[in-house]
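Questions regarding the structure given below will be posed in turn.
The complex appears here without one of its protein chains, the remainder shown in place.
After this line comes chain A, so read on.
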Amino acid sequence: MGHGKIRARLRSSLYTFSCTNAPKKSVEFDELQGPGFSRVVMCNQPLLYKYRNNSTSTTKYNALTFLPIALFEQFNRVANIYFLIAAILSVTPYGPYNPISAIAPLAFVVGLSMVKELLEDWQRMLQDWKVNMRPALVYNANGSFETQPWKKIKVGDVVKVEKDTFFPADLLLLSSNYDDGICYVETMNLDGETNLKVKRAMDVTLDLDNDASFQDFKATIKCEDPNPSLYTFVGNFEYDKKIYPIDPSQILLRDSKLRNTSYVYGVVIFTGHDTKVMQNSTRSPSKRSRIERKMDKIIYILFSVLVVVSLVSSSGFAYMTKYKMPDWWYLHAPDNKDLYNPDKPTVSGFYHLITALILYGYLIPISLYVSIEIVKVLQASFINQDMHMYHEETETPALARTSNLNEELGQVDTILSDKTGTLTCNQMDFLKCSIAGIPYGQGASEVEAAAVRKMSMDLDAEDFDHFSSEDSTYEEEVELETVVTSNDQDHKRRIKGFSFEDNRLTSRCWWKLPNPDVHFLFFRVLAVCQTAIPEENHETGEYNYEAESPDEGAFLVAAREFGFEFIKRTQGSVTVREADPSSPEPVERDFKILNILEFTSKRKRMTVIVRDDKEEIFLFCKGADTIIFDRLSDKGRTYEKATTKHLNDYGEGGLRTLVFAYKKLDEDEYRSWNSEFQKAKNSVSSDRDDVLEDLSDKMERELILVGASAVEDKLQQGVPQCIDSLAQAGLKIWVLTGDKMETAINIGFSCSLLRQGMHQICISTKDMLANESVQNTKSDILMQITDGSRMMKEETDPDAAYALIIDGKALTYALDEELKTQFLKLAVACASVICCRVSPKQKALVVRLVKEGTGKTTLAIGDGANDVGMIQEADIGIGISGVEGMQAVMSSDFAIAQFRYLERLLVVHGHWFYKRIAQMICYFFYKNIAFGLTLFYYEICTAFSGNSVYDDWYMILYNVAVTSLPVMSLGVLEQDVSSEICLEFPALYQQGPKNLFFGWYRIIGWMCNGVYTSVVIFCLTIFIFSDPPYRSEGQTPDMSIVGATMFTCIVCAVNTQIALLLSHFTWIQHCFIWGSIVVWFSFLIIYGVILPETSTGSYQVFTETLAPTPLFWMTILLVVMASVIPYFIHASLLRSFQPEDHHIIQEIKYLKKDVLDRRMWRRERRKGRHTAKIGFSARVDAKIRQLKGRIQKKGAHLAPQEML
């Protein structure tokens, strides 16, 4: 290989010297040999250079590294280290018990966690394998393209990529099916943008456009080394002894998709992990939930308790050894190992400290981690299995990619959402239009309809108890919510991008309407004023359109449906098949495109100047209403008033509006303008753009208004309802989008994050003047922020809601160290926050700001690679699966197919998980404290000698067998209220963010309960089983009897306690709880019958000595009752004086009040929602206020129905 490299270098240097006339833009040879530019790709000779192959791996381990790395990770946990040391020490003579009892649980726990790791890694491997095995067409030596898996692709291979498939590696585009070598690429996976990008091949390679032409294709590419920058590429292409520079527009990146182009040929430059997209991927940070972090603190507390107890114990021991043990002749002290040496009490005490630290290890629940892990895996499987989160169309179930964060789902405070692909489908639907002052398009705004309905219901409720109509309104309310979903489903069956319903226009008889000529022009503007490419669908004969913006697509579809089908675009003309009143058949008309004045965000309008078949010159213009209205001629304002009214209506409905206008041009007028325009266009002066701008502006005047359109940026199914419920659950929703501010605001309206009457605080940089200093801008933004804050402070109306809209540039400053606290304060106070034009990095920064600034749990949801940063940064990252891009999903913690499933994920699963895990951990500490402390108490009775009253096996069993399953059933199956109720009362969710179930009060309470239980168990058993004979046969209790009794008491008490804690008993809980007690007794029996050498003291302890003894059973009953009474009292008092919401709802359900008193139930259901300032309901409420206000103003008591 070294040899080959030298040769290649030689040759290439020769070429370079010979090619003195190489294009001057080509990168200097020296530069390409320097560090960072060492890659040489021999096209079509993949074997000459060996770079990494194209297989990718995202696994954490491989066969060799698994054991060491996984073990290392396991022992990274403090508790596990402790148990490891304990296990090692237990082999020494200091161990208080059998080494097996220390090693076995540890091995079990660590083994189980490692198996889990292994399984997860296996999943990852399978996923990698799937990607690596994707087929690609690779040119082989035989001169044909054959299918090979992705992983076999090598640098230098020539590959053929077909339409709608992914590029397998980073490629240099050679040619496409288009003559000019262009191809369209969708880079959604890379940057989240859904519009197509055009890539263009170099001219020299254009003739390599069929399979056969690669026979003799040889070329060399010298270029940069792998790097993560997506938008740059430096390299030279050496072909036919000439050197051509490569620019980024010729590079096709892995994981982007070929669209709209039947095939392309390309040479592989980077493979596998060298590709830009892989270089960009970061290993997702490991996230830990809030609860788990707190749990660590508790474990540290317990550690300190452990150390204190051990110190007490060993100083006691040292004291006893020094002062008492010399008198205890029966101990034969000192021994020869200094374990018991009265002369060296400190040494003995030290040894004993080790013993004690191991012995009291039961205070630290060794099985806690593993139990939590098992529980979480099972919980995660509930997410994966939930049929309500399964998306039928894309066949995607929800997927918990990590189970670490389950309970975090129940504590989310702020949701930061991407827009495109997450909230919206990135599809525009033509919904309404206004032509010649006449509105078309049926279907009243849903908000309005709902407001009227709800208001009438409220009036009913206020005026008189409304008879049976109650049920009908109730149904209606439900119906309203379903209507939306069913509607959406209907749309699917219709035409994509067209949800217009109005027979007057769709029946294609528009010429019977008044002002047919205006209609005619409107349609023509729709069809002609655009830059899209038509594509014939050969099956249906219909045309689909590839447009730069989805709006345009919707317009063309609409035009097609109205009878103006755009069928062909050539370099200089557009062909439209127009319906014509004068002929039964549509007429094909060519329009010569004379000029296109493109749409920019600054101009906010687009104009085409065409010459029609009658040689007349028209200017067609579409644009934002304010812009167009300014440019109307006096006689063109006929419909302005009516149109404005319609536009307002549309805007309120969250629709995106554009206004259409035209003007007819004289030949001369046009010609003089055009010559000027062309001249300006070809000039190279610095003010060229300004001149062009001025010229366009001059042309786009004196327009005549024809109408306006309203397009819906189609939301994903159920998004408004979901946002509504989430808002009612008290969650804050921020939208972070790369879109323009207007689009973002539109979406804000359509998903009810914004509404009419909401105060919008827009923060943006003033039209950036180049000379404006950073400091000025900063202070300007600070002023905007403080203005906003002041405005909010002075607000007196409780119903007033504020929305903050900030654009990317302003955000750069707002995220600055100096401004960010003020910005955050303002943002948090606003009901909704929309950040537009933000870069992926800014998204992550915003998430970090919220996360760190508020200290609350954040959730980021997105679908594209541009959301990866924020998904990884947030406490919980959620990826939208089901769409093709996988980047977001791969970096997410949970993947759901649709935004709307977020509601169920949080409000149902999150709520349950949070409570389950919180209760589970509390109980875990309780049970281990209850057990561990009895060991300590007994120590005191044994002169701190480190002896335990229990058999070793009992102690092993405690965490593994007799208490683990019930607590796991708690963690997996507990439900305070059913899923329906969780959804009906979103306010219940607030228990999580408020952390009602894992506050220190509760944790300490449970610990105290554990201490109490341990005292009760120990004292009662010891007092009862002290010196007197304990049965009628006269025998006195010995250690094994006391131990077995005490242990039985613990098992029963702890299991009874969990039975009291549960509020949801399925047969599984019953089985586990009562089964645990049964298991314990069966163990005692079985252990008692095996060889006496192994069981020693416990031999037949149950059958012979305990079972026939009434005192034994009485003790158990007494101890169990005595130990649960405080909890019982506490729970009863809490329920009667400070019932929590779920208590009340449980009671309502229990007494079937929801069925008996439906009015109350419905009322509570309505109120049981966090009063939100955003969301559909809030919008309805606002509308009601508005309507009521209007009624009062009119002073007439009009029925609301009549109002409309």
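By our rule, a contact is a pair of C-beta atoms (placed from the backbone, for glycine too) under 8 Å apart; a residue touches a chain by one contact, two chains touch by 3 or more; residues count from 1.
In this section, contacts and distances are computed from a predicted model.
One chain of the assembly is not displayed; among "ALA-interacting subunit", "Proteasome subunit beta type-8", "3-methyl-2-oxobutanoate dehydrogenase (2-methylpropanoyl-transferring)" or "Cyclin Q", its UniProt protein name is "ALA-interacting subunit". Annotation: of A:777, A:975 or A:1076, A:975 touches the absent chain (contact as defined above). Interface note for the absent chain: among A:51, A:591, A:734 or A:1025, the touching residue is A:1025. When the whole complex is considered, the residue among A:693, A:780 or A:1141 that touches the unshown chain is A:1141. The chain that is not drawn here is touched, among residues A:61, A:166 or A:382, by A:382.
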